[in-house]
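Please find one structure pasted underneath; my questions will follow.
Just one protein chain is left out here, and the rest sit where they should.
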Amino acid sequence: MSRTFDTSSPTTTSTDEAKIHYLFQLADNALIMGQRLCEWTGVAPELEIDLALCNIALDHLGQANAWYEYLVEIYPQATDVDQLAFCRDEHQYYNITLVELPNGDFAQTIAKMALFSIFNYYLHDALRQCSDARIAAIAARSYKEIQYHRRYASNWLLRLGDGTDISHERMQKALDIVWDHAFEAFTPSPADHIMHQQGIAPDLEQIKALWEDEVHQLLHKATLSIPDTGFTGYRAKSDGVHTEHMGYLLAEMQYMQRRYPNLQW
Amino acid sequence: MEHTTSIDLEKRFEEKIARELKIEPKDWMPEEYRRMLIRQISQHAHSEVIGMLPEKNWLTRAPTLRRKMALLAKIQDEAGHGLYLYSAVETLGVSREQLYRDFLDGKAKYSNIFNYPALTWADIGVIGWLVDGAAIVNQVSLQRTSFGPYARAMVRICKEENFHQRQGYSICLTLARGSAEQRQMLQDAINRWWWPVLMMFGPPDAESKHSQKSMKWKIKRASNDTLRQKFIDQTVPQLEYLGMKAPDPHLKWNPERGHYDYGPIDWEEFWNVIRGKGPCNKERLRTKRVAYEEGQWVRDAAIAYAKEYN
Partner (left out) sequence: MKEWPLWEVFIRSKNGQYHKHVGSVHATDAQMAIEHARDTYTRRNEGVSIWVVPSKYITASDPEDEDMLFEPAKDKVYRHPTFYKLPDDVKNI
């Protein structure tokens, strides 16, 4: 059987399809976050930071793997984890655009990680208590890791925001760059909507309120200002319309599977 | 007050070495012993750290999620091992910053092997299998090194590195059992890495200038040639199991010696790479230097923040 992923994106008319789409959202967020963090390996600002970023990348790749494994079980189109991770076209990935943004400097990476992990923290806190036992189990395991990511990123955001003039300026600039993309997390996709109705996914309005509260406090403490919000219409998680960065990321990540299809590695 | 003479101290030091007792950081030691330790342990640490780069080259292109995670875990271990080793050398009162700057300035050496490029996915298998394999042979012997912190770091590193070689060989095995193109990819990687890996053990005993003193003080526990032979003897059967060949027509079992014979090593190449003329010397150091320089504002910010709040 060919491992190319040749279906159109799963439509979200039925509950089953919504669940599959929803799992892709979770899996793809983790995968793309992990992939980006891999890029820091060997070139972080200090050796200890190198280790930390590797750890956080490993957590994300592990989470992605767990979600894809579940997808393989319930999604008829799926043959194996790697087909899902590597053999889809760009418009079939449903991560939020925040995670695919380039790492930029360390401040930009921390900005991404902080905004994402605070969202992820509240999301997984809800999911680990949800009615779907399998989702709850994976979320519960991930939650522990995400707690750490949130703390790690928040601590660095404070150090950079309230460190030197240079770091303050860089941190502020980094936040301005990634800020708009964070809001995609709170714009419900059709799958978010259906999963919420099913009592599985949380109400994103509530998550947003928690997120804003925490982020605003954090920025205040870090002596940073809350950026102006610009475009908030990103909807990669709904229909796979990504930023220009995603194509390059995938070209690199999928290179082997594209160049040598249907082989074992 | 009693005075211990330097002759007494030296005698006591030599006695400890003779009795296989470990030397600990605050113990008296000859200046030369201290210098040799700093040189060897920091070179070892630099090697771990720069060794992350060739593998990182394939991390973002790893073909499967499992392989990507295993490779990332391995590279992360290398950063960790660099830290264990810097930590061991810092017990001698030298600053990591200073050692690291010497390394970035090209004043300190690191293993030649990382100045070769990782060109295909098969290189990742071969690096894990052969490069880590060679490093393990060396490090197993260093677990008995006479300096306590170095020996302890080696014990920990050896325990952790076991999986590195296995993950490499597992990649090679999959390629060997794969398509013709995959087998070719593997053979090509073996051809390129074989000789540089044999050079990892250093020049022949007769030409190794630091070796004798280092063996006498039990910093080094086995000679370059002994370790090289040991590595070859254990690797050739693994190579044959893969159905691959070494690029050495002289490689064959010698029943009289009870070892494999091998062909002449191109030491000219070895010395050239040491002198900075390997294919990736400049690039690897430049990458590390740029990362260090671009990280300065981050390190400064953390210090400034801590001053304000502590």
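Going by the order they are written in, the chains are A and B; count residues from 1 in each one.
Rule of thumb we're sticking to: a residue touches a chain if its C-beta (ideal position, glycine included) is under 8 Å from a C-beta of that chain, and two chains touch if they have at least 3 such contacts.
The structure presented is a predicted model; accordingly, all values stated were derived computationally and were not measured.
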Which listed residue, B:E90, B:D123 or B:E161, touches the chain dropped from view? B:E90
Of the residues B:Q76, B:Q229 or B:N281, I need the one that contacts the missing chain. B:Q76
Residue positions on chain B contacting the omitted chain are 4, 24, 26-28, 76-77, 80, 83-84, 87-88, 90, 95-97, 153, 160, 299-300, 302-306, 309-310
Touching the missing chain, which residues of chain A? 46-48, 51-52, 55, 152, 155, 159
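Rule of thumb we're sticking to: only the chains that are shown with their structure count from here on.
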Residue ranges of chain B touching chain A (in the complex, touch as defined): 49, 52-53, 56, 59-69, 72-73, 75-76, 79-80, 82-83, 86, 121, 171, 174-175, 177-179, 181-182, 287-288, 290-291, 294-302, 304-306, 308
In their shared complex, chain B is touched by residues of chain A numbered 31, 35, 38-39, 41-51, 54-55, 57-58, 61-62, 64-65, 68, 81-82, 85-86, 105-106, 158-160, 162-164, 166-167, 170, 252-253, 255-257, 260, 263-265
